[in-house]
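As you look at this complex, bear in mind that one protein chain is not there, while each of the others sits in place.
Each chain gets a letter, A and B, in the order it is written, and its residues are counted from 1.
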Amino acid sequence: MADSPEAIKKATRLYLLIGAVLFGGTVLTVLVATVPSLDFGKHGFDTADLLIGLLIATVKATLVAAIFMHLNHEKRLIYWLFGLGIGAAICLLFLTGLAIWDPIHYNGFPTGVPGSEPVRHFK
Amino acid sequence: MEIPYIFTPRKDTGLVNSKIAIWLFLASEVMLFGGFFSAYIFLRLGADYPWPERTLPVLPGLINTFVLIGSSVTVIFAWMSLKLRKWHQFQFFMAITVVCAGVFMVLKGIEYNVKFHHQALRLKDYAVVEGHLGYELKDGVHVAHGEEPKDEDFALNHHGKKIEENMINFETSELSFNTVRYHHDWVEEIIAHAAERNAAITLKEDLKLGKEAPVLFDKDGNAAPGSKPLAMADGFAKGSVLSMKLLERITELHLEARSHNAELRTDAFREEWKKAHAQYPGKSDRQLAPDVKIDVTKLDLKVEHPSIGFEVQPATVFHFRPRDIQEGPASGTLRDGTALAGKMEESPMGFHYVDALDFRHLAMKVEEKVGDNPEAVEKAIEESWLIKSNHELKEIWEKQQKALGLLTAELAKKDRVPTEKDKYRVNWQEMVYYATTRLEDIKIEAGKYQMPHVKMELDEEFFGPNYAVRAKAQRPDGHLGSFPHLSVPRAEVQFASKFAPAWNTYYAIYFTMTGLHGLHVIGGALVLGYYLFCGKKMYLSNPEWLANRVEVGGLFWHFVDLVWIFLFPILYLM
Partner (left out) sequence: MSAHAAPADDHHGHGHDDHHHHDPGFWKKYFFSTDHKTIGIQYGLTAMAFLAFGFYLMMVMRWSIAYPHQPLPEWMSWIFTDNWKARWLTDGKVTGETYNMFGAMHGTIMVFLGIVPLGFGAFGNYVTPLQIGAVDMAFPKLNMTSYWCYLAGGLTMCASFFMESGAAKSGWTNYSPLAGFADGQIVNQWLAGQTQWLIGLVLLISSSLLGSVNFITTIINLRARGMTWMRMPFFVWAMLVTGFLLLLAFPPLEAAGIMQLMDRVGHSSFFMPSGLYSASEGLADLSGGGSPLLFQHLFWFLGHPEVYVLLLPAIACVAEIIPVNTRRPLWGYKAMVYGVLTLGFLSFVVWAHHMYLTGMGPVVSTFFQTTTVLISIPSVILLTSMIISLWGGSIRFTPGMIWALAFLPMFGIGGLTGLPLAFNLVDLHLHDTYYVIGHFHYVVAPGILFGLFAGVYHWYPKITGRHMSNVMSHIHFWPSLICMNLIFFPMLTQGMAGFHRRWYNGGDAYMPSGEGSANVFSLIVEKHIDLNILMSMGAWAMAVAQIPFVINLFGSLLWGKKVESDNPYNATTLEWATPTPPGHGNFVTEPSVYRGPYEYSRPDCEDDYLPQWEEPKRDAAVPVASELPGTPTTHPSAH
């Protein structure tokens, strides 16, 4: 798409638009996080804020990857190469996560102080 | 020989080499940051202390986000300019990109700097105070309450630096250095410190490492005329003055002796085993071992001195950083093996300004013991060392309790409750408000759902509280200053650190991730700057070549932006 001069000129507005959306998304994230009257979920930080923040960040990251990094019209091979990286990262995050939240039981980290019980941190 | 597919894509893959390479590199970068993100998740979920949510100043982070997004747009325009063969336009956009990188790093530098100069302290009861430490004053200097010490009042170390009031003060009468491991800088500090106080550090007893008679050396390593110079001496008389030269010479001789002895002993031991095996052919090593010994009297061994004892006359108080010393009431050991004998003095941590209180960790510990019980927590806070022993902090806490009551009532209308942070933390803006407001005047702003606080000035968004102004604020009791002084006895200190990676795992991961990201910004800016300043030749030989390169550099730059898009919320806002 963006290789001929005409196509490149056409894309200018798209890039500006995406830039604006990124700015807007950032402002939105900050407002949600810092203004108490705009708070979602409970008062203060909670899961709702976490999800909203991560959602906006993911959308922004996707836009950067798709438009700025041209992943929306890239060669197949690039998808394979980058996809492998993403896949491996998911393995890492998911499986270490699984090791923390083993569904059957988890004893928590020992405090190391002799005679004390391990502390269960994950509620 | 030329490598194909540098300028023109290979037909079946449709790609030039550099494009494949950069995406591979980005894939590995995903894994690198993936490692850090999984560390973040692991540490945050596994934290056994309250994770400091929303603790960083948002404004610098926000500006940095804008700067990076903006530079992402300009780098794309720079690439487009090349594609359209507009060299000057390329230069313009690329220059903006590089400047953005500079702005980003400057803001980051300010942010780091503020943190590195901000002290935190966790007391034995898990209460946390934050603020700025005072500096040690010269011996005998006293500054009246409410007055600021002058520059010449401060004690300096041998590098000419002021010494923070967080030292272990040890009145030392005897010192014993580890001959091999002593740390030069520390010994120099000890020598300089003693010289300033007219104390003499001298050899405790004669030290003979050879055949010569002991010689007396002065502080410059000189001996009486006629006797051997230090570089050749191998005996050192009791009373020789500690100097680096003296120590170095002793070390040299000791190492020589150690090597010599090791060689002799090893050979002798081998000999003994040979004899033993010949004598008792049927016996195993294990049976023989207790009886196979070296007869040291037969060996020409040299004298080794693994440690060198000195006495300090008169006994002098030395200051050591807490991390460097393991102290006891009558003895101490430095990390480099130096042993001290004498008496541990009072070694309080002196806060010049306390600018925040935090009882969240304390509350958490209480809740771990007694379950969710607000009264127990409240009682524990009131009985904490901080509140009990400092009336200013006590006053602030009482006012905070009143404000909390107001906030709780306000939130109750919306069916909500105050956060842990509202309940157990007093930040500097709140502290200034409480200090400058009478108990009966405390009120909260309707509809804001926030604890009462003073507004931040623009510079304070970046640099933290402006002490020059805030410290002179008028208090209702007529005194000046919003930030209390505090002196914490060593026995109450559990863990102290600047707001550096050491303070807790949050700051550790914050500094590591943003630091690594910052290195990426610098690296990216260097590469893009190279295209900006040295790309002309590439452009003239083949504009498509430079365009490809800038595209590849741009991809990296977008990736750096993409990482920041996640770093900003998880570190600054969550």
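Here is the rule we go by: a residue touches a chain if its C-beta (ideal position, glycine included) is under 8 Å from a C-beta of that chain, and two chains touch if they have at least 3 such contacts.
As the structure is a prediction and not an experimental result, all values here were calculated from the model.
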Options B:F77, B:F90, B:F170 or B:W186, residue touching the unrepresented chain: B:W186
Omitted-chain contact residue, chosen from B:R265, B:K402 or B:R490: B:R265
Positions on chain A where the hidden chain makes contact: 77, 81, 84-85, 88, 91-92, 95-96, 98-99, 102-107, 109-114, 116
Residue ranges of chain B at the interface with the undisplayed chain: 1-8, 10-13, 15-17, 20-21, 24-25, 27-29, 31-36, 38-39, 42-43, 46-49, 122, 180-181, 183, 185-186, 255, 258-263, 265-266, 268-270, 273, 285-286, 288-289, 292, 294, 322-324, 326, 335-337, 495, 497, 500-505, 507-509, 511-512, 516
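Just so it is clear, only the chains that are shown with their structure count from here on.
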Centre distance in Å when chain A and chain B are each reduced to the mean of their C-alpha atoms: 30
Residues of chain B that touch chain A when the two form their complex: 13-15, 19-20, 23-24, 26-28, 30-31, 34-35, 37-38, 41-42, 45-48, 53-54, 58, 62, 65-66, 69-70, 72-73, 76-77, 80, 83-84, 368, 411, 414, 416-422, 447-450, 554-555, 558-559, 561-562, 565-566, 568-570, 573-574
Residues of chain A that touch chain B when the two form their complex: 2-3, 5, 8-9, 11-12, 15-16, 18-19, 22-23, 26, 29-30, 33-34, 36-37, 39, 42-45, 49-50, 53-54, 56-57, 60-61, 64-65, 68-69, 75, 77-78, 81-82, 84-86, 88-89, 92-93, 96-97, 100, 109, 111, 119, 121-122
